[in-house]
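Accompanying notes for the structure given below.
Not every chain of the complex is shown here; the ones you see sit where they belong.
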Amino acid sequence: MAVAESLDMPVAKAGSELIRQRVRAAWIFLAPMLVVLAMVAGWPLLRSIYFSFTNASLTNIEGAQWIGFENYLSVTTLKSGRVIYDGLLVDPLWWQSVWNTVRFSVVSVVMETIIGMMVALVLNAEFRGRGIVRAAILIPWAIPTIVSAKMWAWMLNDQFGIINDILLHLGLISTKIAWTANADTAMLAVLVVDIWKTTPFMALLILAGLQMIPGDIYEAAKIDGVHPIKVFWKVTLPLVRPALMVAVIFRMLDALRIFDLIYVLTANNSQTKTMSVFARENLFDFDKFAYGSAASTMLFLILTVITVVYIIVGKVNFEGGR
Amino acid sequence: ANLQIVSGDTGNGLAVLREKLDLFEKATGNKVTIVPMPSSTTDQFGQYKLWLAAGNSDIDVYQTDVIWAPQLAEQLVDLTDATKDVIGQHFPSIVESQTVNGKLVAMPLFTDAPALYYRKDLLEKYGKTPPKTWEELAATAKEIQDKEREAGSKDIWGFVFQGNAYEGLTCNALEWVKSNGGGQIVEADGTISINNPKAAAALEAVKGWVNNISPPGVLAYQEEEARGVWQTGNAVFMRNWPYAYGLGNGADSAVKDKFDVVPLPAGSAEGDKSAATLGGWNLAVSKYSKNQKEAIEMVKFLASKDMQKLQAMKASNLPTIIDLYDDADIAKTVPIIPRWKEVFLNAVPRPSAPTKVKYNEVSSNFWTAVHNTISGNGSAADNLELLEAQLTKLKGASW
Amino acid sequence: MLWHVIKRTAFYLLVVGIVVVSIFPFYYAIITSFKSGTALFQIDYWPKTFSLTNYNSVLTTGSFVRNLGNSLFIASVVVAISLLLAVTASFALSRVRFSGRSLLLFTILAVSMFPQIAVLSGLFELVRFFGIFNTPFALIFSYMIFTLPFTVWVLTTFMRDLPIEIEEAAIVDGASSWVIVTRVFLPLMWPALVTTGLLAFIAAWNEFLFALTFTSSNETRTVPVAIALLSGNSQFEIPWGNIMAASVIVTVPLVVLVLIFQRKIISGLTAGGVKG
Amino acid sequence: MADLLLRGIKKSYGNVKVLHGIDLDIRAGEFIVFVGPSGCGKSTLLRLIAGLEDITAGTLQIDGQVVNQLAPSKRGIAMVFQSYALYPHMTVYDNMAFGMKLAKGHDKSEIDKRVREAANILQITPYLDRLPKQLSGGQRQRVAIGRAIVRDPKVFLFDEPLSNLDAALRVATRIEINKLHESMPGVTMIYVTHDQVEAMTLADRIVVLNAGRVEQVGPPMELYHNPANLFVARFLGSPSMNTMPCTVVSGGANPVVKPDGCDPIVVQATIPVSAAGAKATFGVRPEDLDISTNGEAIFRGKVDIVEQLGEVTLIYVDVGAPEPIVAKIPNDTVIAKGDTVALTSERRHLQVFDENGIAYPRT
């Protein structure tokens, strides 16, 4: 009886019980994470974006009034007919910090990639004590940023810093240099510390990529009689490229957001002030909460644009080939 | 009631605060917890603003920097009425700096002013007296530095100060400018005065010191770095706050008993007076405190004469109560305090009162201009002109 | 043969160079932490003095031990919660076909690129709203912003590589999705869990900005803040010795963790992390 | 006892149509093998039956009940995967008990009994406490089968269960599956493979799939001797059946076809008279070809390659067609590369397919 009935039953479009169950379970599984993310990330971000269109100040957040794009760009025509542009988009300090950030990010990521590649190649080779070396390499990365910033600040100190001492002994410099103070060297100092700190991570990611290259390709190259350096350029590099691209984008995003290192090391140096530092300064130090929010929003936008462009141009494949 | 006081004070200062609070607890039966903060005033300030903005009712009393009063005024309780009886004992200038629109937003706790530290032994060795003018300072420093270097002290420098781009540079530069008759950046009435030849000349002079009598690294120095050089015996002169006095006489100090302090030098022109930037800390009650009455009581207690005396004797903090400078006990235990009265009399406030909430940005613009100048990034005149334009724009219709 | 020796030597020199550069600053911090007073301002390449005063003062004054405990607690709970949320979420993202999946994945990636500064004030409002200000939960909650996207992302890629047949065998055995995740997949994911857990732990352990903002008493703070709060005896004094001692204390557990899990970290990344 | 009825089963992934309407009646207790070239949809069909994929159209009945919507665990099926799909973190015992434990309503002793019974049948009792990684491939596959047995299914599904094993093990396990089938007479087994030997030896009936369609269903020998069409004819047998284009000379009784470039041949097939003159395909299996000694021959040509396999020899004879004709001859026949040979075959072995590849039935 039941059989006869079910025979006539049309096949439901929604798919079988299994599929429905799974999709339902999927959403139930996702829900807690999505709720948490919406709260910790979504809501605050929306608030930031909202504030960037108001005249909110820290002392008066509740009474914030909508002022449109004025924080980004406002145009006032004076009685004399002179037109004055104002706002983030014409703020030279903002653009200076954008430039600083970009310069910092590009240099640090490029250097990290190159050095990280070298280190990864070394770690990928078979040699005695490889495990210890691998562990040693990871140390800089395990040290809290705030700690390493302080450590380096101490080492870079012009009078008591060991770096100057070493360089003097090696005869590379003739007088002690104030690394973090000097406009010319501040960026260099920050870069050195950042590269020191994050290269291990980069090396790790590249190493992971290297280990996925099948070994017999190298043997084929050996039989083809290809010189090791050529092998690197023609075989290794193209093959780790996908892993490299992903590693680079992750690091790039990190670098563009850099805050604590610079904040601790060279907080107010206009040569090293980055977007995050700029935003913080306006948000909390200066009474320009809305302006700071606008800077945060721009920072977010810039990150998004860079990521999207990079992913498209670099044909980055995040899906693990599926 | 259970009260919370937040303070960016450090080590010994905190201990003394605790000691005073214990007395307060005993006297009133309230309980007080201290919330320490990073010693960086910028960190403290950002934090406090955020907390206040969010109506944080956990903190009842804030220990505030002299310059913060206008910026935090709205969220702090008016203490005028509550302190009517005692406020007259304090230096009027300090009280004034904490009064915003007729409202006393914070009670002075202790004050601070820098002085010129010099090496008694070296000056004696070369027959010099402590300099009265900056020119004199530069000349003396140069001479001693060069001779000492010839004598084998390779690392010695003439003068160290705080040249890093931060609030401290604003303090240093204000002293240079003011003592050379260049005004105080923004005058009390709100006029932007910084773009003047005297100020420019003062900064150009400082630029000449760097890498000459001052180490190039001075451009990154804050108080500690300067003290480090000084205390290892590698500087003839140092501009610093009173705290360095005690430390300089510490057991492991290379300059123990070899130094003394005098007020900072002045310009060489007629009428130029030494200037010392006014520092110091105050106590304010949060508008969001649930125990305002007790909090005000505590503030008054902590700022009272007895407590300031205790603090002076235990932490070498300069009292804000005038009488205490003539106090015999203090003179005996901390002899420098009476001597600092002289320094303190030359104190100039930073332009936080006229610039109100925009002070931090003014200061930031100022120190950036100064730092650029002394690190050779453009001439003083150009930088100051640019600064004036920035400040004018910042000021808008009014501060 | 000679060429071979030269190559070998050059290689080991390179290795030594890499190792020295990597660990020298930490080594120097350790040396410094054993110095005190004016000795701090002298440059030594080898440990000359050995005094535990810095450690003593760090551990006895203030509430550093308590802060260590806080950090440990917070970082562990953060790891536990983010792994819990991420394991289920990544199952959904990697194993179930539903519309909007790629969009979700991309959104999660986008979240991981939020500048912390940008969300600080909004987060603070929330923390106040929930009444968890100045409790460890404020930090646990806010740390989700960076640990969660990261763990979800890594675990998703990892889970995608688990053989489909095992899941199907479990389905045929009558296992629900929950059972599949907890009793079939979870035991297979140890390498990935260890890696992501460790990375999340390090991130949470090292965080500074939120920890500073969302706590307001010594008892609730974490070590990085405590280090930043370490102060000398007077206002401007920077207690390098104490800072270095404290730094060594915070860093050593991480270094030990990294040493222990060194192999796992790499294999976890290889298996899951970044596969172009 | 489970009859399976497939009616018009279709499956698409998005726009890709994988199965184009499969009709199949499977009797309870039958051993059915799906064969077909890679990608033809064998696994897909099996997974549809298991319930691991949605059926796009058509109905699937098990035991008279439409199960299109039913969860896999409720269909009374058990599945054995190519890669074993054992739970790596569970012991053999737990692997086998897992499904029952989840099902509730079974007490411990009952589970234990069932697991031990299955282990006994498969002789894996000594390994019950081991982890899968401590077992060899063949042992693992037996555990996978044991896990299926414990479920006490009405239908066993196998997806290429032997393809990860080496040659010797493959033979041994194949024989075990055969015995298993015999020991569980009521249980239907559906088995996917691309190995002909497995298909031929295990199946009660073979289902030959090609590009999502059923080409032929029938007992192995039936398919081997009377393939319904060219595809089946060429697919079964190794080396493949030799085929070459031909023309039907005459139909009716004693029909004659003429392979291109060869002499006309009389074949034993029902070719309609009307087909005379039509294009057709002529086929003969390598093993049915012999070296002609009496001059009568179907093909003549030069030996291109000689492959000696020990027991037999394969010769590739170039008869002028694009592909050489392969013949399997006893290895005591002495033939060298370059020899010219004549190949003949008994008439009953010759097959003819019409223009569309459909076989003319043999008489």
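In order of appearance the chains are A, B, C and D, and numbering begins at 1 in each one.
Here is the rule we go by: a contact is a pair of C-beta atoms (placed from the backbone, for glycine too) under 8 Å apart; a residue touches a chain by one contact, two chains touch by 3 or more.
Quick caveat: nothing in here was measured; it's all calculated off a predicted structure.
Undergrad: Given that one copy of each protein chain type is placed in the view, how many copies of each are in the entire structure?
TA: A x1, B x1, C x1, D x2
Heads up, the rule we're going with is that only the chains that are shown with their structure count from here on.
Undergrad: Need the most distant chain from chain C, centre defined as the mean of C-alpha atoms.
TA: Most distant chain from chain C: D.
Undergrad: Using the touch rule from the top, work out which pair, C-D or A-B, shares more C-beta pairs.
TA: Pair with more contacting C-beta pairs, C-D versus A-B: A-B.
Undergrad: Report the inter-centroid distance (CA atoms only) between chain A and chain B in whole Å.
TA: Chain centres of chain A and chain B, defined by C-alpha means, are spaced 38 Å apart.
Undergrad: Centroid of chain B to centroid of chain C, CA atoms only: how many Å?
TA: The separation of the two C-alpha centroids amounts to 39 Å.
Undergrad: Which residues does chain A have that touch at least 2 chains other than itself?
TA: Counting only residues that touch two or more other chains, chain A contributes 18, 21, 61, 159-160, 280, 283, 289.
Undergrad: Which residue numbers or ranges of chain D touch two or more of the other chains?
TA: Expected reply: 52, 71-72.
Undergrad: Can you list every touching chain pair?
TA: A-B, A-C, A-D, B-C, C-D
Undergrad: Which chain D residues qualify as touching chain A in the complex?
TA: For this pair, the touching residues of chain D are 51-52, 54-55, 57, 59, 61, 64-66, 68-72.
Undergrad: Could you list, by residue number, the parts of chain B that touch chain C in their complex?
TA: For chain B paired with chain C, touching residues are 4, 6, 9-14, 33-40, 43, 47, 50-51, 53-56, 58-59, 222-224, 227-228, 231-232, 240-241, 243-244, 246-247, 250-254, 315-316.
Undergrad: Name, in rising order, each residue of chain B that touches chain A in their complex.
TA: Residue list for chain B touching chain A: 42, 45-47, 49-50, 52-54, 71-72, 74-75, 155, 163-166, 215-221, 225, 228-229, 232, 234, 357-358, 360-361, 364, 367-368, 371-372, 375, 377.
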